[in-house]
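The other protein chains are all here in position, but one chain of the complex has been omitted.
Moving on, here comes chain A:
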Amino acid sequence: MSADATTGGAVTAPVPVTAVGAGRRRRGLAGRLAERAGSGVLRIFLLVVALFWLLPTVGLLLSSLRSPTDITASGWWKVFTSPSQLTAANYHTLLSNSAITDSLWNTVLITVPATLLVVVIGSLAGYAFAWMDFPGRDWWFLVVVALLVVPVQVALVPVAKLFGDLGIFGDISGVVLFHTAFGLPFAIFLLRNFFAEIPRELLEAARLDGAGELRLFTRVVMPLGGPAIASLGIFQFLWVWNDMLVALIFTNSDSQPITVALQQQVRQFGNNIDILAPGAFVSMVIPLAVFFAFQRQFVSGVMAGAVK
C-alpha cells in the first residue's frame, strides 16, 4: 500500500500513466481471485434473498392446496415429503360459495368503472390544463397538485355522511365515485404533463383540417397519450382492486368486494385457512396477471402513484 502511494502518488501529484497501469496489474492478481470468490458469495446471497421473498407466497399457495385437516395438523412444507396431500378441493368449495363469487363480481363492478372514469375525466381535465386558456388556470392546477398527497382517511367521515344524505351509502356507485375522486389529482397531474409534450404543430395541423375541440381530444390527444394512459389505468386498476378500507366503510353485505368478504373471515383466523388461503390467492390472481403482463407500465404506474 505505502509503496503504491509513493510510486504512484495518485492523489496529489499528476497521475503518471505507469502508476495507473501498475495499480491495474496489482488488482489483476489478487483482485481477480477475490472477485471470483466474491461473486460466488454474492450469487448465493441474492439467491437466498429471492427464496426468502418467495417463501411467504409459496406458503399461502401450498396451504390453499391442502385439506383443512392437513392444515391444522402440520405446516405447508409437509407437501414436499407427501405431495399426495395436494388437492383443489378448497377452490371447488370456495368457488361454489355464492358469497365469495358475488364479492369477486362486486370487485369487478367497482374496479372497472372506477378505472375508466379516472382515465376519461382525468384526460379531459389534463388536456384542458395543458392546452386551453381560462382564467386562473395555473392556480387551479396548483390546487390539484396540492391534493396529490391528501390521505383518504380525511374524507371518510364526511363522505359517509354525504353518501347517507344522497342515499347511496352501501351502494357500489358510492365506492366508485370515491375511488374516482381520489384517483383524479394524480391522473390530472400525470396526463397534463404528458399531453403538454405533444408537439404544438400536430394540434395546429389537426385544427387547420377543421377538427373541433372534442375531435382533437379523441383523435389526436388520447391516442398520443397512450403510454401515460396505460400506466395510469393499470395503476388505478390495481389500487382499486386491492383496496379494503374504502370498501369496508362504503359497502354493505350485498355490494362488498372480495377484500371485505375475506376480511370478515380473518376474525376466526386459524379455523378457516381453507377459506382464507384460497380466497386470498383468488383475489391475487388478477393483480398478478396484470403485473406479469404489463410489467413496464406497472412499474412506472406504481412508482408514479405510490404516494397515495
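The rule is short, and it goes like this: a contact is a pair of C-beta atoms (placed from the backbone, for glycine too) under 8 Å apart; a residue touches a chain by one contact, two chains touch by 3 or more; residues count from 1.
Methods note: contacts and distances are computed from a predicted model.
Q: Report the protein name recorded by UniProt for the chain absent from the figure; options are "Formate dehydrogenase gamma subunit", "Carbohydrate ABC transporter membrane protein 1, CUT1 family", "Fe-S cluster assembly ATPase SufC" or "Maltose/maltodextrin import ATP-binding protein MalK".
A: The correct option from "Formate dehydrogenase gamma subunit", "Carbohydrate ABC transporter membrane protein 1, CUT1 family", "Fe-S cluster assembly ATPase SufC" or "Maltose/maltodextrin import ATP-binding protein MalK" is "Carbohydrate ABC transporter membrane protein 1, CUT1 family", the UniProt name of the unshown chain.
Q: From the list A:37, A:50, A:88 or A:108, pick the residue that touches the absent chain.
A: A:50
Q: Determine which one of A:69, A:87, A:271 or A:295 touches the chain that has been left out.
A: Hidden-chain contact among the options goes to A:295.
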